[in-house]
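Missing here: one protein chain of the complex. Every other protein chain is in place.
Up next is chain A:
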């Protein structure tokens, strides 16, 4: 099995590539350094704070077109729904080490997913979705499982791997 491993530097450059693409496509990815509020009376954490790439996406029937005013869409005749999806890509240092033997994935893809969409993903053979606590924000998010993420992302990553 091939190794799909990114160290932090590689993760960062992949995100930069993603952001460049996103700017061309105008589909709204942004890079946010999460401000973790330090508790009172604590020394400053000198290590740079963890960063997350986020995208706010509203669902609608027409997902294409690059129209930037996609904030509100009408879902179907007779009813208007606004669904907001927030996707976070985070770097997990637990899985970032070069593995021996079976590969381990190292990107956690976080998303807050509408239950209908979630069901679609659960039926998909390449994804295992569970609800987990966001490691920085503390709120419940849905997470794509690392062991499955590799299958899902390998074709994408192989393009990026320097050989």
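As a convention for this text, contacts are C-beta pairs under 8 Å (C-beta built on N, C-alpha and C of every residue); 3 or more make two chains touch, one makes a residue touch a chain; residues count from 1.
Definition applied: contacts and distances are computed from a predicted model.
Engineer: Could you check which of "Autophagy protein 5", "BHLH domain-containing protein", "Putative LOB domain protein 4" or "argininosuccinate lyase" matches the UniProt name for the chain that's left out?
Structural biologist: UniProt lists the chain that is not shown as "Autophagy protein 5".
Engineer: Tell me, which residues in chain A touch the chain that this view leaves out?
Structural biologist: Residues of chain A in contact with the hidden chain: 36-43, 47, 93-95, 97-102, 104, 130-140.
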